[in-house]
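To start, the structure under review is shown below, and the notes come after it.
Note that one protein chain of the assembly has been removed; the remaining protein chains are unaltered in position.
In order of appearance the chains are A, B and C, and numbering begins at 1 in each one.
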Amino acid sequence: MSIKTKMRVHFYDTDTMGVVHHANYIRWFETGRVEFLRSIGITLTDMMSDGILFPLTEIKAKFLHSAKFDEDLELETIPVELTKVKMEFKYKLRRQSNGEILVKGYSQNVFTNAATGKISRLPEKYFEKMENAINEEMAQEQ
Amino acid sequence: MSIKTKMRVHFYDTDTMGVVHHANYIRWFETGRVEFLRSIGITLTDMMSDGILFPLTEIKAKFLHSAKFDEDLELETIPVELTKVKMEFKYKLRRQSNGEILVKGYSQNVFTNAATGKISRLPEKYFEKMENAINEEMAQEQ
Amino acid sequence: MSIKTKMRVHFYDTDTMGVVHHANYIRWFETGRVEFLRSIGITLTDMMSDGILFPLTEIKAKFLHSAKFDEDLELETIPVELTKVKMEFKYKLRRQSNGEILVKGYSQNVFTNAATGKISRLPEKYFEKMENAINEEMAQEQ
Partner (left out) sequence: MSIKTKMRVHFYDTDTMGVVHHANYIRWFETGRVEFLRSIGITLTDMMSDGILFPLTEIKAKFLHSAKFDEDLELETIPVELTKVKMEFKYKLRRQSNGEILVKGYSQNVFTNAATGKISRLPEKYFEKMENAINEEMAQEQ
């Protein structure tokens, strides 16, 4: 399963070149992750309450086309790997008007213990939800 | 005493109108406050370690002229009132090349207890430093 | 007529105090203005195509309560004055869960000629739409 998040480009997202500043796409990937996790019953607020943090450890993006102010976009967030120690996602950001892919991305987060800062294994209650989601994703791909 | 902070406009600070997006001036006021406090021996990190937060409660700004990418600016941060429960500052942001005032601003922060979220009185060790600074400011004005 | 815009707090909107960074509220006011104008048939993209810019000239905000990551908010954007040379709005940002007002704001934009940078009078085609909206607003208030 992947999840799609709609967004519209704000004026403050753009720069002097008249297009979305690239760092904002990286921010939007986060929005995609958050919405993906919410869709499988996990909120980052719960995780933080349980003393779990989720720092980003890697990001990659290819910027194919630009988006302008007021354009409607759709971000597809696709789980790649969800384990007890990390989560990896792929992203495809499309222009809604023509379906053109603007940005392709990848991210990796690890789970850490908020108190120690060390990588820690995700409690079962979170991992079960992720496992179900990724199994469903793999089943769909076959 | 007021303090002057130099800054250069980044590409990511600008928007489609080719000028600094106004919300960034509000961010820069914060930088001015932080540098002012540092100049009188106070760091926000110390405050947070002591369980004190400093939420912004009011902001005002007049935007007179625009700044563009790569321009050198100078922010003057002027204390207006520093008490045990709040701090108020005025700001003047100038273009370095010609001294023109681009933005005038005002801010008010209150001090709160991080645990309760309630307004709390600033410990003496911080307040003494602020009192010295504001007395010096008033002496200079006479 | 006022307009209501729903928004959810992103992780990247927050700061070390665990709440929305205040400059983001200023950004959101812009989103409110854009949506208000769209609701009366005006887009900033059209304006820019017609060589009209709309720099912000004044902002005020009072921050009453904080919003946290993932909270659902509703921004009410209320026209105060819409003339051929400027537009003024008031804002009320509420927490959706309890209706509590978090931030109250005010903004003023002027209309300028993109080529000259000087204040210019808004063409009739835009002003008519604004006039209708503000008349409707005043009629409702009576």
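Keep this in mind: a residue touches a chain if its C-beta (ideal position, glycine included) is under 8 Å from a C-beta of that chain, and two chains touch if they have at least 3 such contacts.
Predicted model, so just to flag it, every value in this text is computed and none were measured.
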Of A:27, A:84 or A:129, the one touching the omitted chain in the full complex: A:27
Residue of A:1, A:17 or A:119 in touch with the missing chain, whole complex considered: A:17
Hidden partner chain, residues of chain C it touches: 11-12, 14-16, 18, 21, 23, 68-69
Contacts of chain B with the absent chain, listed as residue ranges: 10-12, 27, 30-31, 34, 43-45, 68-70
Residues from chain A at the interface with the omitted partner, ascending: 16-17, 19, 21-24, 26-27, 30, 48, 53, 55-64, 66
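The criterion applied here is as follows: only the chains that are shown with their structure count from here on.
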Copies chain B and chain A - interface residue numbers shared by over half, same or different: same
Length of the line joining the C-alpha centres of chain B and chain C, rounded to whole Å: 25
Touching two or more other chains - residues of chain A: 11-12, 68-69
